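Every protein chain of the complex appears in place save one, which is left out.
In this document, chain identifiers A, B and C correspond to the written order of the chains, with residue numbering beginning at 1 in each.
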Amino acid sequence: MSTEAERPRVRMAAIVSGLSAGWLERAAIWVVLLALLGVAALFSDAFVQPIYLFNMVRQAAPVGMAAIGVTLVMVMGGVDLSVGAVISLAAVVAAVLMDGQAGNIGYALAATLTIGAAIGFANGVLIAWNRASPFILTLGTAVAVYGLTQIYSGGTARGIVAPGFREFFNQRIGGLVPVLALLFLAAASLAVLVQRTTRFGRSLYLVGSNPGAARLAGLHGARLTVATYTLSGLLAALGGITLLARSGVSSTFAGRGFEFDALAAVVLGGTTFEGGRGGVGGTVAGLLVLFVAFNLVNILGLNYNTQRVVAGVIIIVASAAYTLLTSRR
Amino acid sequence: MPVVSRSMRLTDRGIYWVLAAALAAAGLIPEFRSLGNLANVATQSAALAVLAVGQTFVILCGLIDLSVGQLTGLIVVLVCDVAAGRDAMMAPALLLAIGLGAGSGAVTGLLNNRLRIHPLILTFGTMSVLQGIVFTYTDRSVGRAPAAIAWLADGRLLGLPVAPLLVLVLAAGAHVTLTRTRFGMHVRAVGGGRDNARRAGIDTDRVAATVFVISGVSAAIGGLLVAGRLGVGYPHAGAGFELDAIVAVVLGGTSLAGGRGSVAGTVAAVLLLGLTNNVLNLLQISSFIQMLVKGLIVIGAILVNQPGGRRAFA
Amino acid sequence: MAFLEIRGLSKTFPGVTALDGVDLSAEAGEVHALVGANGAGKSTLMLALAGVLSPTAGEIRLAGVPVAFGTPRAAIEAGVSIVYQETSAISEMTVAENIFLGREPTTRMGLVDRRRLYEETRRLLDRHRLPLDPAAQVGQLTVAGQQLVEIARALSIAARVLILDEPTAVLSLAEQRNLFDIIAGLKGPRLLILYVSHRLEEIFAIADRITVLRDGRKVTTVATADLRQADLVRLMVGHEVRERIPLPAPAAAPPLLEARLNGSPPRLEVRSGEILGFAGLVGAGRSRLGRSLAGLDPIDLRIDGRPVRLRSPADGLAHGIVYLTEDRKREGLFDNLSVLVNATAAALPSLSRFGVVRLAAERRAGAAILGRLRLVARSLAAPVRELSGGNQQKVILGRALLCRPRILVCDEPTRGVDVGAKDEIYDLLLELVRQGVAIVLISSELKEVLALSHRVLVMRDGAAVREFTAGEASEHDVLQAAMGPLPGAA
Partner (left out) sequence: QGVETARVQETVTTARFKKAAPYRVGVAAGYLSNSWVVFCLQHIRYEASRHKEISEILVTDAGFNPGKQVADIEDLISKNVNLILYWPVDEKAIQPALEKAVAKGIPTVNTGGGFTYGPGTVANAFIDQVVLGDMVARQLFKDMRGKGRIIAMLPIAGTTAAVDQLAALRTAIKEFPQIELLSAEYGDWNRAKAKQITENLLQRHPRIDGVFSPAGQMSIGVAEAFEEAGRLKEVVMSPGDEYNGWLKWVTKHGRGGAVTFPTRVGQEAVRLGLRILNGEPVKRGLTVPSEYISPASISRYVEPKRPDDWWASTLPEEWKPK
């Protein structure tokens, strides 16, 4: 009896060291995704063709890159609505700096990523220092960045994409997996790894779950805030580069609305505004749910208006199904 | 000895200072000072003000409603199409607008209570659905607003612009509702903590549903004002209204986490936004720079006002 | 049939059976205590009674009538009021608004009658001598203040059943005594008072009968008069409380930690291997002092005789100062994160290499410390919010211990912890002291402070007023120092 008292009365069989809640919460959105894919496959066999599916991943890559950053920010209890604007600016800057010369690619990409990170840094500093509402602050940043982009581009899509740039990113490895899709999946995997195993990742959850307690536990909320928003800006810039590579578009509003697609993906994926929950894995699934939904209504040949209705319903139903799967009461 | 406070309360009054400063600065521009121009600013801001007042209830309750923009669009289209410029159709059009707004709000509220998904996602979905409905109904401008509605939006009463008067009345009503009625207190309580409010015996579901209905009705009234101003049922009329309304509410000092905020702040913020547009136009600042400046003003105002706390919904 | 009859009540959460066929009967007019180890199911039972949780099975009868409160509102309307274990007041609202939330007085025009609201609150607070300002924002109150709001609210509901779930856990002695006076005054033929507490003296002081729960089942109901404390402990935790080994004397070294104080003594000193206790009333400023020692507020500080400036708790941790908060909910728990993550949150630097957390080592360390604290949980991966209050306290204590403190500042370390675990915590503190850790112990349980401390520092109104050494302090002296010279009688 006394030895029993020494041991914790917990079942050690317990699953992987779960950060947030149980495996079900994390798996639910994938279940929803598979179910949706199953339904989609009934309507079109495109949804079982790997080449089509990978193309969908490529379509999702620009929003997806940004969504990774938004996820990290939201896990920390913030939100970043400036990513759409940063994507647009990044596409413009990258194209302008390339100026049609293959030799400029490296320098253009580096400069673009730096600018994205700088905007994220500014967001982070203002939020950490002032404790302003990130929702509105980053919305303001977005408007300002769109303004900057317009001033920079003069309202036209300046810049000439360097030869070879788009060709490289769009080629299909083994005739199947586009480099862009691979790049996105790699970035997402890396983010999952960071979030699961590093102190940085852990800190995001802790600060997101309870900033006061995190402070007492010796974490530097302000530094973390700056770092995470910077990362989000960087990833959004990467999203802009991805967009440029995928579509060749570098106009002022190329990424407009992406912030809400990203947000929808993140929240569908189980990351909440309260912070401390969810993660990049769920976001990838949520993103794919959105893109399967959009592509499905498209491929069904529904007209644009019906598409909006169906897409809205799918978002609500998928989200409700997810809540149902994870709810504990 | 009383149990003393732990921290000084942040001031939520920043928006009034920002607005006062902006007004003072704008006063330096001669064209700005004309009464006609001031009436213009107030009239231009009326629809947004109504929507933002409605959104204040929702956000105070810890919820959010992204669907109001498209709902406004739908109401603009339907009102103009049904009325087709005939004043005789005024009453049915009005009834239709309010009924539709309330109905749509009730449905959102019901879904919110039943499905328990984050209201941002829920209303993102309903926004998409409403948009689809608007464009299924028409993809181009239809109908005409009756003269009475145009008067409501753009006319004058005893020399005073009607729409701002309407806003004043609605805002005053909303203010009293929020601060002096049981329902208003319950809205703030639910926003302060849904579980705790429930434990206090409040029917949180009913409160949540009601604020969505209020938001829907505000979209209806806002829709009437937009219809009156545009004169036709323009299907894109409501696009983006939801975000402007949310920005105004939060700039006005209402916390996105719920429980804390005021209608007066919201109205002040709407005026600030309207003023910004007007002044930048009057100053002939290039539209690209205008955009930058507007972004900076939103950033500046939120920094001064800071109804936050580093959290997304705070 | 008894006034309150509970038959076969069960409640299961995914993976946990919190209540397993509990029967309970209680009479109007009595104070009926509910005891049991942390996680025994006391709060769950009370929540079911208050309409917050719906039971999985079973029946509740009140005055012979079966009731199924689907919502707290129904319970309130039936005259059941509750002081929750975790505070449930709305931070953004004032004390008065919270107390009458959902039952606001209105004018004839249907508007809230603010004057009456504040007057009635004033009257209620005065009647029960609760030191609260009706117009204060609840969010700005200390934990104790918030608890008083809860109590005032429960009292304002003209109740048939009054449930108090560990109401004294965060109250200091004066408030505790006041509460007992209130309870004695309320006791009457039409009111049943259900009282949950881990403080056995309290139970023996006020309860007429005691029901013991263990692992979700009822063990027994006995009349208080028929029971000795030691028997009760055995009924609750299954074994007797051990006798404690006397305090070892601290090393005769120079102080490890020194800080400037207001009042006298003007300095605080703790040596390696020493426990310095803090006593005082609610709001005396003990917690505030504790927080500044941890780096949350600026203070003149010396460690190992060298002056240091702590800019944040992280700085404090770097110097080996670990702070255990009294405010578990607001700045202790990472509500939705797992038990393990909660336990290791402050020890990550030592549990990781090159910024990567060593997951296996983390799990070992967490399991070891929580095992020592006898944690009851479904799994280490379960979200910490699912734990019972006392077990949550063990988790944050485990967090502090994992940091290997040189100086441990604990604010109400045994808040809500059951007797068995409390004992374990005392043993742990003593073990730390033996290993040379310096401990600052802030507690509102005077017995605890007196039993564990080498020296006791008494605070009043934000200033130090007196220091006692171990043998010389009596409960009476300490209390008198804490309350200060009273006008009139003592």
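The definition used in the following text is that contacts are C-beta pairs under 8 Å (C-beta built on N, C-alpha and C of every residue); 3 or more make two chains touch, one makes a residue touch a chain.
Computed from a predicted model, the values in this text were never measured in an experiment.
Novice: Which displayed chains does the hidden chain touch?
Specialist: A, B
Novice: So which of B:175, B:198, B:229 or B:260 would be touching the chain we can't see?
Specialist: Hidden-chain contact among the options goes to B:229.
Novice: Pick out which of A:31, A:46, A:111 or A:125 touches the chain that's been left out of the picture.
Specialist: Considering all chains, including the one not shown, the answer is A:46.
Novice: What chain A residues would touch the chain not displayed?
Specialist: The missing chain touches chain A at positions 44, 46, 52, 55, 59, 95, 100, 150, 154-161, 170, 243, 246-254, 295, 298-299, 301, 304-305.
Novice: When the complex is taken as a whole, what residues of chain B touch the one chain not shown?
Specialist: Residues 31, 34, 36-37, 40, 44, 47, 135, 138-141, 150, 154, 226, 229-232, 234-237, 239-240, 277-278, 281-282, 284, 286-288, 290-291 of chain B touch the chain absent from view.
The criterion applied here is as follows: only the chains that are shown with their structure count from here on.
Novice: Specify the contact topology among the chains shown, as one of line, ring, star, complete or other.
Specialist: Chain contacts: complete, every pair touches.
Novice: Counting only Cα atoms for the centres, state how far chain B is from chain C in Å.
Specialist: Roughly 44 Å, centre to centre.
Novice: Could you please state the distance in Å, as a whole number, between where the Cα atoms of chain A are centred and where those of chain C are centred?
Specialist: Each chain reduced to its C-alpha mean, chain A and chain C end up 42 Å apart.
Novice: Counting only residues that touch at least two other chains, what does the list for chain C look like?
Specialist: Residue numbers touching two or more other chains: none in chain C.
Novice: With touch defined as at the start, can you tell me which chain C residues reach chain B in the complex?
Specialist: Residue positions touching the partner: 50, 52, 71-73, 76-77, 84, 88-93, 97-98, 101-104, 106, 110-112, 114, 131-133, 136-137, 140-142, 144-145, 148, 153, 281-283, 461.
Novice: Going by the contact rule at the top, pick out the chain B residues touching chain A in the complex.
Specialist: My answer: residues 111, 115-118, 120-122, 124-136, 139, 243, 246-247, 250-251, 255-256, 287-299, 302-303, 305-314.
Novice: Any idea which chain C residues touch chain A in the complex?
Specialist: Answer in residue numbers: 13-14, 238-239, 294, 296, 312-314, 316-318, 323, 325, 330-341, 345-346, 348-349, 352, 355-357, 359, 362-363, 367, 370-383, 399.
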